[in-house]
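Shown here: the complex without one of its protein chains, the others still in place.
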């Protein structure tokens, strides 16, 4: 894992432009801010090009779609691909809702995101593998999650970050499994959306290597969540969120290295 | 009060589909999640039927109406009534804004919600009783709140959950008053919206008895809030929200039974 990326982020404060769902948009903005980035959200197509121009990275989350927001995604993504800004896509619930599959397919015609972050049920859609997704939850299936992520990465020629009890990052060839984390991530709505936001911040620092950016983002996030959980007398899902922000602000690269349990292969 | 419902909820993880206002949508999602449900939000009419199909219950909150959202409510409610999924309605500020009265009247033509959750000023609208509502606040009036709730329940043939210092649940015949709670609920914007979300989770477990679902939801919520407040050295409205989520996750049915102060009549 790239140890310097977090420090670089904290010193550079890259602007990340986000189209977030309206449930967790506050969390996405705040997690990017404490990690060192400068978030900006926008709903107006009229300013999409200007926002992409000042941004180092773009994140798009389809959690609460409506037609004007889809139009805005199209405008923003067109500008991002044209200006070669890295794009992170969060395909919320694409595994269980056919409407969202159509929207994702439409967005993919504009270009290929540099990172797609989703749970197993969502990534299975891209891999074309049968999986029982459950609303916004991962659901269950028979496939090996490493294989699942690799198939999706190869099909789309992108970096996949599949999150769950174990996170998997792969560009189709290289694979990193991250064994850190805490069940508290599942008790908090917004954990995945925040990690997508963190990926945006990291890939803004490393636009030419989305795979390493995703590994660094996911490791930082998973280790920090684990540190928070281990410091709690019992699992407290409401206190988890503010304490996660606290710890993402104070965590050192040394703490992350010491705690990280990664398995790399290719 | 049905003691097993909370445990059932924690083991079953029903999907609850919500159209929330954009002020407290994060809170609604998170409270449903910590209580054991799996929340999903949607703004796209195109996926309304699919979402209702996978959901065990529906909640609709009119706190920040706009025409596209009303269209979405209509689509979602039509699907919900057709598929016999239980519906919880939160008529925010209907007591003081005539525009919202028109919207509510329109929504009521589609079918009757299984539970309506509101403060006295909002429930008075359904009862047709004169009441001085004050924006989103309850305001004040002369009527007895039990009578108010009963009249509304009878007029609409539904279950009313009237919240305030004392909560009243009634289906027009049966009445439960819940004397638990804390003034901290009033210091936090989102308490009512969260309770509406909790009702959605409980009625998803007990679709054939919305009255008992509402009693269980309101008792669980009020008792847990009281437990949080009693553990505080002084009333702290900002810490109340994360601690309420913490406690809703850890509270046991035994703690709720011991603390509950209910008065049932019919």
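The first chain written gets the first letter, and so on, giving A and B; residue counts start at 1 in each chain.
One rule holds for everything that comes next: a contact is a pair of C-beta atoms (placed from the backbone, for glycine too) under 8 Å apart; a residue touches a chain by one contact, two chains touch by 3 or more.
Note that the coordinates shown come from a computational prediction; the quantities given were computed from them, not determined experimentally.
J.: Identify the residue among B:166, B:187 or B:261 that touches the chain left out of the display.
T.: Of these options, the touching residue for the absent chain is B:187.
J.: Quick one: which of B:6, B:19, B:60 or B:93 touches the chain that's been left out?
T.: B:93
J.: Touching the hidden chain in the complete assembly: which of B:64, B:140, B:252 or B:265 does that?
T.: B:64
J.: Need a quick check: the contact residues on chain A for the chain that isn't drawn.
T.: Considering the whole complex, chain A reaches the absent chain at 13, 15, 22, 25-26, 29-30, 33-34, 38-44, 46-47, 50-51, 54-55, 68, 72, 241-250.
J.: Mind pulling the chain B residues that touch the left-out chain?
T.: Against the missing chain, chain B presents residues 21-24, 26-27, 63-69, 93, 96-100, 134-137, 187-190, 234-239, 241-242.
Convention: only the chains that are shown with their structure count from here on.
J.: Roughly how big is the turn, in degrees to the nearest 5, that lines up chain A with chain B by CA atoms?
T.: 120
J.: For chain A versus chain B, what separation do you get between their C-alpha means, in angstrom?
T.: 32
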